[in-house]
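What you see is the complex with one protein chain gone and the rest in place.
Should a chain be cited, it is by its letter among A and B, assigned in written order, with residues numbered from 1 in that chain.
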């Protein structure tokens, strides 16, 4: 994409730091801490709250709502639905991460209830999850991107058609992340080639990407650009994190630390120099 | 303060390492891991347990009980009340972190129930949370310290009066943390100027501070000094963590790692050389 595109994203990231919007998460206990820290690193303010007694109140204070289906249970599913409906009433964007959709009936049905009962601004998943929600067969094995997913996402034409169809059906931005990320809405599609394979060696990088998208959606109504901004932030930060490693000290533990650092330090110049976004 | 004050705190920290007291937490799933690790770093032993079936048994083994209202739900609120009452029976100090009090009715009512039904040794929050519990208006937006909070806490005279009033009403040590921390009990007030703004870029530094206070209260009946010790440990460790960063590697990810390291390494000499505690 031309410079104007990256400059728009850079402005959006500046707006997050200026406004510090509150991003309400109903999410899993495995990656909640990383999601909170990455939301702080991009300049927004996270709040995790999942009880029926308060989710409507919390989301009313927020500028975006992230629903993440990891470690879901009956109690939190009800909270997700209540919070989502309240967000819809108030015009607050809802971002769904359908973790593990397709892996179990419970997850698939929960994803179905959410997309049926709530107007989403964004849905972001890996190929298996998005295929499952699209009613296509899925090969979901775990919650972390499998090599199979990555191979499938290389089939970009196929991925693009799935993203376009789901986007059209749900009237929301659809993102399929993998080796190449696909972002689609209203017939417009982007491919993003940033990222690093080490990202799949750390748990929750998908969740964190969704949280970054949440932070970006909190400051603009242009959710398409917001999704690209969130994914680009994650991808470029993954690249920068890997470059910071030294050969004798290049494990997934320190990579995860430097990933948060890289989000914290990301500049408009990084976006321009490193961004690999093209029309799909 | 004079050297004798820091020497008393240094002794207290030594006592923690010698006794390794058990600190029972009923806390949120976002920052529980960091709280456990910081409690280990100061030399105490953490245990997180939140089910009605066992909280009374667990607290009976412990030397302090930390009640942290992040990600609370109906189940854990009941557990907090049961554990708190048992702690009161046994003379075990109860430390309340009223995360998000004022943000929702549920949180405000829960904080109210806790202060009404349980005799607290300590309450520690940011300005918004303490104002809310004091029955004053609050501007709680999220769970991480807002700039507004920091600005308000610069109004030290105002903060002091709030802390003194709440301390007198609840007959417990009241701590308001911010750019300057305020600790008050029985008409005696301290101001602590340690800390670093990077602490607000990491989630849960408030929770961690409360956990450190819990560890300190576990080895002495002088809760006023214990609270100062916990806050001072956090503040000085934040300063040391920042100093350890190098300019090319100064993000919030590595800062968080070095914060735990700094608590682990803290010495009596650090307290003496760096402590900025004054009478309020």
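As a convention for this text, contacts are C-beta pairs under 8 Å (C-beta built on N, C-alpha and C of every residue); 3 or more make two chains touch, one makes a residue touch a chain.
Keep in mind the model is a prediction, meaning the values are calculated, not measured.
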Study note, to complete from the structure: Contacting the left-out chain: of B:8, B:113 or B:244, that is B:244
Revision key, fill the gap. Answer key for B:75, B:221 or B:269 versus the chain not shown reads B:75
Study note, to complete from the structure: Of B:58, B:72 or B:219, the residue touching the omitted chain is B:58
Practice item. Kindly state which of the options A:46, A:125, A:204 or A:230 is in contact with the chain not pictured. Key: A:204
Review point. For the full complex, which residue in B:15, B:40 or B:179 touches the chain that was left out?
Key: B:40
Check your understanding: In terms of residues, what is the contact footprint of the unshown chain on subunit A?
Key -> 28-31, 33-34, 70-74, 100, 103-107, 141-144, 146-147, 201-204, 249-254, 256-257
Exercise for review: Using the touch rule from the top, list residues of subunit B that touch the missing partner.
Suggested key: 20, 22, 29, 32-33, 36-37, 40-41, 45-51, 53-54, 57-58, 61, 75, 244, 256-265
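Here is the rule we go by: only the chains that are shown with their structure count from here on.
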Check your understanding: Approximately how many whole Å separate the CA-defined centres of subunit A and subunit B?
Key -> 33
